[in-house]
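One chain of protein is taken out of this complex; the other chains stay put.
Presenting chain A:
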Amino acid sequence: MKHLLTTNELSYREAVRILDTADQMAAVSSRSVKKLPALRGRTVVNLFFEDSTRTRISFETAAKRLSADVINFSAKGSSVSKGESLKDTAQTLMAMSADAVVIRHASSGAPQQLADSGWIDAAVINAGDGKHAHPTQALLDAMTLRRVRSGATGVASTGMDLEGMHVVIVGDVLHSRVARSNVWLLTTLGARVTLVAPPTLVPVAMDDWPCEVGYDLDAVLAEAPDAVMMLRLQRERMNAAFFPSEAEYTRGWGLTSQRVQRLEDMGAPTVFMHPGPMNRGLEISSEAADSPRSTVLEQVANGVAVRMAVLFLLLSGDESSPYPSEN
C-alpha cells in the first residue's frame, strides 16, 4: 500500500493492521515523552484546499509525534487564489522533497489524480475529498468502536474486528464522505451498517453499497444498536431545499433528548458518535453530546493515533525489499 485514498480498497488484514498499530500509537500519547523517532528527517505536507481545523491539526500532531517535519499549506492566502493549478502546486511542493502529501480538496477524486498522474512521487493520504471519501475518519471511528467493544467485553483490542456490531449512521448521507468511507470500512471489519436519512438526503445509485437503508430513526433505534453516528448537516453544500425546516429535520432525524431517554429506558448499549464539528440542537442535542455515551472526544484522541499509524505504515519501508531476519 503506497497511498491511502479510499476505504473500499483496504483489505480486512490491512485495516486490522492499521488499527493494531494505532493502538500502540495511542499508548505513546499517554507517556511523558510523547514522541517517537520513526519518521525523523521525513517531510509531510498538509495540502488543504478546503477549510478544516480538527483534521489538519490532527495530522500535524500525528506527524510531529513521529518526528517528521510538517509543512502546512492552505489554499487561502496562497498562489492557488492567483489561479495556480493543482499540478503546479503539487510539483512545487515536491521540489521541496516531500515524502507524504496529506490532501483535502473540495473536488472528489483530487487525491486520486495526485496519486495516479505521476506528477509527484510521494505517498498521498486523502484527508477528505468532496463527497467521496475520508478514510482516516472512518479508521478512527472503527478504532473507537473497537475500543468500545474491548471495554464492554474486557478483551484486549489487538487483532479484534467489529464482527456482529450494529452501527447506525444518521443524517446527511448525500453530502457525507464520512458516511461513504464508514460504510465500506465497517462492513469490511464485519459490522452491520444501517443508514438512516430523509429520502431527499439519500444518494441515488447506492445499490452496491453493503448496507441497509432506513428512513425511520425511531424504528432503527428500537433495535438497540451498538452505536449511532450522527452526521453533520452540511449546510455549506446544500444548494436545494432538502427538507422543509430545521426543526422538522431535528424532529425526524436528530438525536434529541427524548430519543436519548428512550435508549436509557431500554438499557441499550448504544454509544453516540459524531465526526464533528457538531451542530448542537440540530442533528444532536446537548444532552446526547454531553452524555457519558458520547465518544466525541475519544474520536478526536483516536484520530491522532490512527493518523500516526497511517503515516508510519505508508512512510516506513517499501514492500520490494524482504524483511531481514529477526535478530
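Annotations
Keep this in mind: contacts are C-beta pairs under 8 Å (C-beta built on N, C-alpha and C of every residue); 3 or more make two chains touch, one makes a residue touch a chain; residues count from 1.
To be clear about the criterion, contacts and distances are computed from a predicted model.
According to UniProt, the chain absent from the figure is "Bifunctional protein PyrR", selected among "Phosphatidate cytidylyltransferase", "Peptide ABC transporter permease", "Potassium-transporting ATPase potassium-binding subunit" or "Bifunctional protein PyrR".
Within the complete assembly, A:24 is the residue of A:24, A:107 or A:234 that touches the hidden chain. Contact with the undisplayed chain is limited, among A:158, A:257 or A:286, to A:158.
Against the chain not displayed here, chain A makes contact via residues 1, 13-14, 17, 20-21, 23-25, 27, 31, 33, 35-38, 66, 158, 312-313, 316-319, 321-327.
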